[in-house]
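One protein chain is absent from this view; the other protein chains keep their places.
Here is chain A:
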Amino acid sequence: MERLFLSGGIKIKNLILEVVNLKKHFPARGGNPLVRSERTVKAVDGVSFDIREGEVVAVVGESGCGKSTLGRLVIRLIEPSSGGIRLSNEDVTHVQGEELRSLRLKAQIVFQDPFGSLNPRMTVGASIAYPLQVNRLFKRGDKEGVEQRVKELLERVGLNAAHAKRLPHELSGGQRQRVGIARAIAVNPKLLVLDEPVAALDLSAQARVLNLFKELQRNTGMAYLFITHDLSVAEYIADRILVMYAGKVMELGPRGGVFKTPWHPYTEALLAAAILEGPSSSDATILDGDPPSTIDPPPGCRFNTRCPHAGPICAAEEPALVEVQDGHMVACHLLTGKLQRRIPASTRIPVSA
């Protein structure tokens, strides 16, 4: 095993996803097209975590912090710059061709945009049947088998057989998202990446689709990587929370721990802002100041430019992710004693769970 996985490459029975020091650097957009730019966007910059069977991990953070890039890496829609990804104990970091296609049976994604993610010229039934056909899960010509399966899937997501003949533009946003979900679960994946799957829906549809996710998860035991910028959604659905900031993990831990006793000043700020502005607040206004550019991230801790507690050490040295409690990890100098809280911890805003 050439890559360094926490598991050491050993098979662990209920480990679905293992991500180690994952990085994705894009060439910076814009600039002079004639001069090959050396600058890179460090969209995901050294992220490690894992997901067990049937577990829901929520990835939260502001716009542009690399959540979608992380999700797209995990299902290998894009290739990592470095680091490792293991899916069901198989190294999939750089698989290509047929191997990559067989990975599609294990991990699927539901996209944010319910309008753009369905082919406008395919009926709902054809869209849902597509993964079954390209993966040859039914015998050639077994139309009835496919139809039956599509009907079953439509019912699983709260639609019915009659919807199969519709075109996407005839459906509401919530219905379209259900079609996207049916398509994703058609191949019985073990892991579902959900990239802000309810963000484009109105509130009542959000609640219903979230319930559907919860129900599906209970019934099938799928694991979710649930990307959202809405903390109330994360709190509702997730077992564990991963807080990202500028391509890095700031805090990762069980839902109760992260929401009730957040350690990282960034997590605190996110929670405080969520309480002040209500659950549907736009992620753009959560904190003062802009998130640092991921093109030239500040040295040291990425959050130091906006952190109320930041001291000299924060700009000089990057804090490591350390475990503060069982499974609760935080990357902050406050923990190592190298930095003192400016505001006593007791004044932290209480958060109801």
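Structure notes:
Just so we're on the same page, contacts are C-beta pairs under 8 Å (C-beta built on N, C-alpha and C of every residue); 3 or more make two chains touch, one makes a residue touch a chain; residues count from 1.
Heads up, the rule we're going with is that contacts and distances are computed from a predicted model.
One chain of this complex is left out of the view, and of "Phospholipid/cholesterol/gamma-HCH transport system permease protein", "Nitrate reductase subunit beta", "ABC transmembrane type-1 domain-containing protein" or "Cytochrome c domain-containing protein", the protein name its UniProt record gives is "ABC transmembrane type-1 domain-containing protein".
Only one of A:N14, A:N119 or A:N188 touches the absent chain when the whole complex is considered: A:N119.
From the options A:L159, A:A238, A:L252 or A:L334, the residue with contact to the unseen chain in the full assembly is A:L159.
Which of A:G61, A:G180 or A:P319 touches the hidden chain is settled by the complete complex: it is A:G180. Although one chain is not drawn, its touching partners on chain A can still be listed: residues 75, 77, 101-102, 104-105, 108-109, 111, 113, 116-122, 130-131, 134-135, 157-160, 162, 172-175, 178, 180, 183, 187, 201-202, 204-205, 208.
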